[in-house]
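Structure first, then comments.
Note that this complex is displayed minus one protein chain, with the remaining chains in position.
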C-alpha cells in the first residue's frame, strides 16, 4: 500500500489495481445519488410533455444502467467485476426544479460497487443534459455522492438522513 | 424535430440521433467544470503528499481525456465525432476544500463538443473519488456545468463571471 | 482486390480494410429492416400492456441506435465512420404477429452505411428478444435485409415494392 | 418484477438489470442458429473459390466469437458474465443457397447464455454480409433463433427436430 | 507545448491530446513491422500444418486490423481518426524461426497513423502468442518499429534498407 493510505498507489507512488485475491466474496450493495438542476424552460417541458418526459428519463435510465457495466473501462484502477443487478431511477422533483437520479448496484463480489453506482448516476445525468441542451444549456449536475454501501469488511456506510 | 423543442425525440417521441448532415463544419470549443468536495482527511493527504497528489490528479486527468473520446459510447444519442484536442486539469483549491476539474475540447465539426467536455470532467472527478475512497467515502461531486461554448450557429455561450 | 470480386480479401486472400482514400465524400443513406416474430403470449403482453410496450420498444430503439455507432467494432473489416444521423423504429404489427424493426442511417462519407443500418436492426431485434425471453423463448428474428441505399458511385439500391 | 412477467421492467416499468444474486451457479449452455440467404452470384463465388470461402467464413466465425464477449455492451439489460467457451460455425448449404451459422456458448454462471449465442450468430451473419456485399446486396439474414438451452431452473429448452 | 519537445505534456507537464485543429488534412501512410520469434516446436506446427497455419495467421491478421481501429481507446493521448485503409500480413520466415508481422495504415487526416500501424502489429503478434502458447510459452515479440511514414509536414520517414 502507498503512503498516506492511498491504496491505489504502490510504495513508489505508481498506479496499481490493488490485489483483492485474498478478499472474501460477499453480497455488496451500493446506492448513489445526484441531481440535474433544471432551468425553468426545461422543467416545464419535462412536466407538461408527459410522453416526452417518460422518454427522456427512460433513455437516461437505460444509459445509466449501461454505464454501470462500463465502469472498469472508464476508471483506470477499478476492477472488472460481474454485477448481479443494476437499476437507475430518474424522478422529476418539481419543487426543487431538478431531476433526482439514483442508482443501486448489487454484486456478490470481492470488491465494493460504489464506483459502479456513482458512474451510473453520472452518465444518466449527462444523458439528461444531452437530451435537453437544445432548449437551454444552463443545467447543472449537483450532489453526486454515495448514499449507502453494505458488504465487505468496512461494514455499512450510510449518509445521515438516509434510512 | 419532436414537440417542445426536444431535438433528440422525433415527432412520435422516439429516440433519434438528429441529422447533422446539413450543418456547417466550424471550429467548435467547449469548456466544462466541476468540483470534488473533499473531507478534511483527504484534503490533508493530497496537500501534504506532494508526489502522491501529482499522481492522483495526473491519473484523473488522463482518465478524463480518455473519457472524452468515449462520450458517444456512453451518451445514447450523441454523435461520434473526431476531436482535435482535449485536455483536463485537476487543481487543488485548499480554501474551498475541493479539487477543481476543468476540461476543454476542440473540434472542427458539425456538432458541438459540450458533451465531450462534460463527460471528461465527470470521469476525472469519479477517478479522484475512486482513488481516495479508501480514506473517506464522504466526497461529493458538485457543480458540473458548461462554462463556455463557441462555434456553430447558436453562437457563443458563456457563463457569467467566466472571462 | 481479391479474385472473384471480394474486395475485402487481397490478392493472397488475406483480410484487409479496403482503401477508400480515393473515394468521393457524398451524402449516403441506408435503410434496413427486420422482424421479430412473436409467440402469442408475447404479442398479447406487448399489445395490451401499453406502457410496457412503449418501454420495451423504446429501449430496443435506443439499443439499436447505440449499436449503429459500434458497427466498426463488431464487423472486422468495416470502416470507422462519422454518422450524421441514426434512427430506429420498432412497430408492433399485430396481423403478422411480429415487431417490425427499421433503421435509417445517414452520413456524408466515403463509404456506404448499409452495415450500420443492418447492425442497428439486428441489435434492436436482439434487445426485444432479451426483454421478452422470460415469457417465451420461441421468438425468431427474420428478414434482416437492406431496403434502400443511396449515395456513392454504385447508385441507388432499392428493394422492389419499397417506395 | 414488472407486470405481465416482463422481468426487465420494474413495477413502474422502468428498466433494470434484474437481480440474480440469489440464483444458483450452474453449468449453462445455449445453441443458436441463423441463415444468410445468398443470391446466386455469391453462392458461386463462395462454392468455387475454395480459399476464399475458407477466409470469408473463418473471418465471420472469428467476428462471431468476439461478439459473444461484447453482448453485455450491446444489449442494455444483459448481465456481464464470464464465458467458459464460445464457438461459431459457418457452413455453406448449397441446396438451400445459404450459409448456416451456429453458435454454442457455455458458462458456469447464474444467468443463461442464450443472448450471447444469438449475438454471436447475428454478428457472424452481418460479417458475411459485409464481406460479400460488393458482389450483390440482395442477401437476407433469416431464422435467427435459439435451438437449445440447458442449465438454470427453467430446465432444458429444445426446438423440435433438434436432437 | 511542454518543455523538451514532448508535445503531449502541456507547460505544467499535464497530459493533453494536442490541438491539431490548425493542421492540414493530407494523405498519410504508415508501415510498421515486428517479429514473433518461435521455438522449434511451434515453427514445425505452423510449417507443416498448412491448414492450421493459414488459420492461426489469418486470425492474427484479422485481430490486428480490428486493433488498428481501437488505437485511440488504448493509447491515452492518441486522436480518434477515420482510417481509409488497414491491412496486416503475417508471414512465416522459416530461416529466421519467426513470423514477420507487417501493418500498413492509410488515412486522409490531420495526424499521422504510425500509432495505428504499430498497434496493429502488436496485437497481431499477441494473437499469435495466444494461439500457440499451449505448445510452448517461450515465444518472444521483437523488433516492433516504424518502417515508413509519409504525409504531414514532417515529411517522409523511412528506415534504411526499406525501399
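Chains: A, B, C, D and E, in written order; residue numbering restarts at 1 for each.
The rule is simple: a residue touches a chain if its C-beta (ideal position, glycine included) is under 8 Å from a C-beta of that chain, and two chains touch if they have at least 3 such contacts.
Computed from a predicted model, the values in this text were never measured in an experiment.
**Student:** Considering the complete complex, which visible chains touch the unshown chain?
**Tutor:** A, B, D, E
**Student:** Among D:61, D:114 or D:130, which residue is in touch with the absent chain?
**Tutor:** Touches the omitted chain: D:61.
**Student:** May I ask which residue of B:9, B:59 or B:101 touches the chain that does not appear here?
**Tutor:** B:59
**Student:** Considering the whole complex rather than only what is displayed, give the residues of chain D touching the chain that is not shown.
**Tutor:** 27, 58, 61-62, 65-66, 68-70, 82-89, 106-108
**Student:** Can you name the residues of chain E that touch the chain not displayed here?
**Tutor:** 2-9, 13-15, 34, 45, 48-49, 51-52, 55-56, 59, 62-63, 66-67, 70, 73-78, 114-115, 118-119, 122-123, 125-127, 129-135, 137-146, 149, 157
**Student:** For chain A, which residues lie in contact with the unshown chain of the complex?
**Tutor:** 10, 14-21, 72-73, 76-77, 79-82, 110
The criterion applied here is as follows: only the chains that are shown with their structure count from here on.
**Student:** Check the residue numbers that chain D and chain E use where they touch, and answer same if over half are used by both copies, otherwise different.
**Tutor:** Mostly the same residues.
**Student:** Using mean CA coordinates as chain centres, what's the chain A-chain E distance in Å?
**Tutor:** Chain centroid spacing, chain A to chain E, equals 37 Å.
**Student:** When the centre of a chain is set as the mean of its C-alpha atoms, what distance in Å lies between chain A and chain C?
**Tutor:** 31
**Student:** Which chain E residues touch at least two other chains?
**Tutor:** Expected reply: 58, 62, 66, 82.
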